[in-house]
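Every protein chain but one is kept in place in this view of the complex.
Which chain is which? They are A and B, in the order written, and residues in each are numbered from 1.
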Amino acid sequence: MIDPISVFLLLLSASTPILFAALGELVVERAGVLNLGVEGMMIAGALAGFAAAYASGNPFLGFLVAALAGATISMLFALLTQVFLANQVASGLALTLFGLGLAAMFGKPFEGVRAPPMPMGPLRINWIVWLGLAMVPAIWWFLNRSRAGLILRGVGENHDAAHALGYGVRATRAAAVAFGGAMAGIGGAFISIATVLQWTEGMTAGAGWIALAIVVFSRWTAPGVLAGAWLFGGVTVLQLRLQAAGVDVPVQLLSMAPYLATILVLVLISARQKFSRHAGGAAPGSLGINFHALR
Amino acid sequence: MIQLVPRQGVSNGWQIATPLLAVLATMVAGGILFAIIGYDPVAAIRTIFWDPLFGPAASYSRPQLLVKAAPLILIASGLAVGFRAGIWNIGAEGQYIIGGITGAAVALALYPLEAWWLFPVMVLAGLAGGWAWGMIPALLRNWFGASEILVSLMLVYVAQRIAAWMAFGPMRNPEGMGFPGSRNLQQYPSAANPELLTGTGAHWGVVAAALAVLATWFLMSRHIRGFHLRAAGIAPRAARFAGVNPQTLVAFCLGLSGALAGAAGLFEVSGPAGQVTAQLGVGYGFTAIIVAFLGRLHPVGILLAGLLLALTYIGGELAQLTMALPAATVQVFQGMLLFFLLGFDLLTRFQIRRSIAA
Partner (left out) sequence: MQRRTLLASASALMMALAVPAMAQDEPLKVGFIYVGPVSDGGWTYQHDLGRQAVEEEFGDRVETTYLESVPEGVDAERALTQLALAGNDVIYATSFGYMDAVMNVAAKFPDIRFEHNTGYKRAENVGTYDGRFYEGRAVTGTIAGRMTETNKIGYIATFPIPEVIQGINSAYIHAKKVNPDVEMRVVWAYSWFDPAKEADAANALMAEGVDVILQHTNSTAPLAQLQQAGKYGFGQASDMSSFAPAPRISSVYNNWGAHYVKSVGRILDGTWEPEAIWGGIGDGIVAIGEITEAVPADVKAEAEALRASIAAGEYHPFTGPLNKADGTGWLAEGETASDEELQSMNFFVEGIDAQIPQ
């Protein structure tokens, strides 16, 4: 009936924006920072990337600019939380509000025009989709095998200990936030440059919030993020695909399922850690807590 | 080198001065923004901050400040209690939605019954719905150690989908010509939450918000549980030795903030919104988190912060109307205000000193 390969191909591109944003947020959270401003950074990337691609005619330059824009706007969050020690949850929400407004304000001149076509990569799959897939092992390697990744995780698990060992907690976190912003920017630009080929206000339509859920589902691992992006993207693609084939599906109930699955995963990993002292897969120890060195 | 030194306790002077400084800084930065895009900065700032209070249509907009601020204050009061204790409920949006649905469900099930007790029962149902939705993260944290931040956030998404399902399915108005959305409770006298005194705008939600401010102030400053909460937030281990049960606190805080958010949802559904729709959640639960922090987690601060935010919403609408300022610009301006308020908060908790040696 339904060809699984066609569903998988749809899934690959459908999950790309949330994959990028969630991979970025993964690194941010592993450094102990909870940035709820993903949606704001995505929309900033969507606009800046589209504008650059449109002006230059080169979609890849668009993605580069999108990464820069996402990283730049994320520095507002880094400034608030790392320098001014403001609450991370409130600052992230403010960043989302600010990013959505800013993009809408500067987006006026780019309405109604079209982005240049995106050249296809191998297997007629977009280059950026390939890049997203390549980022999964790269980030896994960075977090688990590289020295910088080790420091980053140390900062996220226990910032006091990391500080005592002489590592720069705030600089590490600011760098992680910037990386998260860049990745969210690319994710947002994928929607404007590769999916819609136009700029429209509010076009990310909540993808940033889904990315936050995926990071939890992933148990804070890069392969887990890929699985989560495919689960969340897959439920949407599959239900649309079933509908197209004329199958009656309970859309609202089905769309709740990934979130319930995420809660279940979270409970299972928390329980395993609580009852068996079997560490791994739990939230970073210092997640969401600001660091201030007394000396 | 500039160094930050934590203050002994929180500075009272700065606590009052920083919000004023932040508003001033926003006016300057916002004024520059308005000037750059070609609007008169003085007129824009005056329209946003002054006209809703003292402008030509102030007799209407002043009460509307209360209506707009009420749900924010009601939700933020509950959230702040938990935040003080280090318990992070960021899913008030979901508790708001569920409270609205359970409260409305009572009315829709009993329609067209007219009885004096209907509205009080709806309020109880709203409180219970929000409480129950808040207890899910509480129990999962107490039983399994699951982060209440993440579980409560996930439950927002679930609640949003339940609202859409209700609006299109079980709660759809049978006389609504096939359109989504429940019956309008404003037109169901026993279930409506109308303006209590004409011209004041105040509905039961405004009354509830005022009560919540008083009650949380009493709780935090006069009641032993408030002391436990603050102790748990500052020194969790010490609090435990002093006999504070952390599990009880988690259940108390999430239950309380959930119930208040649920009540806010019910007051909106039976009042300003009127019906259960897929867009039942309009972001009050998230905005209330910002309000709680802008108010420095203090009941009186929350009251003022809620009113300030309401002022920028209503002033922003006026600026759209009278100056054709785009909605996006108003949104950027609000974002600036939040950034400045959050950033300047540093001054209440730290002193800035030049360090002696570099």
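As a convention for this text, contacts are C-beta pairs under 8 Å (C-beta built on N, C-alpha and C of every residue); 3 or more make two chains touch, one makes a residue touch a chain.
The shown structure was predicted, so the numbers you read here are calculated from the model rather than taken from an experiment.
*Asks:* In the intact complex, which of the depicted chains does the undisplayed chain touch?
*Replies:* Touched by the chain not displayed, across the whole complex: A, B.
*Asks:* Could you tell me which of B:Leu24, B:Ala57 or B:Ala115 touches the chain that is not displayed?
*Replies:* Of all options in B:Leu24, B:Ala57 or B:Ala115, contact with the hidden chain holds for B:Ala57.
*Asks:* Identify the residue among B:Ile90, B:Leu318 or B:Val332 that touches the chain left out of the display.
*Replies:* Candidates B:Ile90, B:Leu318 or B:Val332; residue touching the omitted chain: B:Leu318.
*Asks:* Taking the full complex into account, find the residue in B:Gly274, B:Gly306 or B:Gly343 that is in contact with the omitted chain.
*Replies:* B:Gly274
*Asks:* Name, in rising order, the residues on chain B that touch the hidden chain in the full complex.
*Replies:* 57, 60-61, 64, 67-68, 164, 168-169, 177-181, 184, 186-187, 268, 272-275, 277, 279-280, 282, 314, 317-318, 320-322, 324, 326-328
*Asks:* At which residues does chain A meet the chain that is not included here?
*Replies:* Contacting residues on chain A, toward the hidden partner: 3, 6-7, 10, 13-14, 17, 104, 107-108, 111-114, 191, 195-198, 200-205, 207, 236-237, 240-241, 243-246, 248, 250-252.
We adopt the following convention: only the chains that are shown with their structure count from here on.
*Asks:* For the complex, give me every residue of chain B touching chain A.
*Replies:* It comes out as residues 4, 6, 37, 88, 90, 140, 143-147, 149-151, 153-155, 157-158, 161-162, 164-165, 168-169, 286-287, 289-290, 292-294, 326-336, 338-339, 342-346, 349-350.
*Asks:* Within the complex, which stretch of chain A touches chain B?
*Replies:* 34, 36, 76, 79-80, 84-87, 89-91, 93-95, 97-102, 104-105, 201, 209, 212-213, 216, 252-253, 255-256, 259-260, 262-263, 266-267, 270-271, 273-274, 283, 287-288, 292, 294
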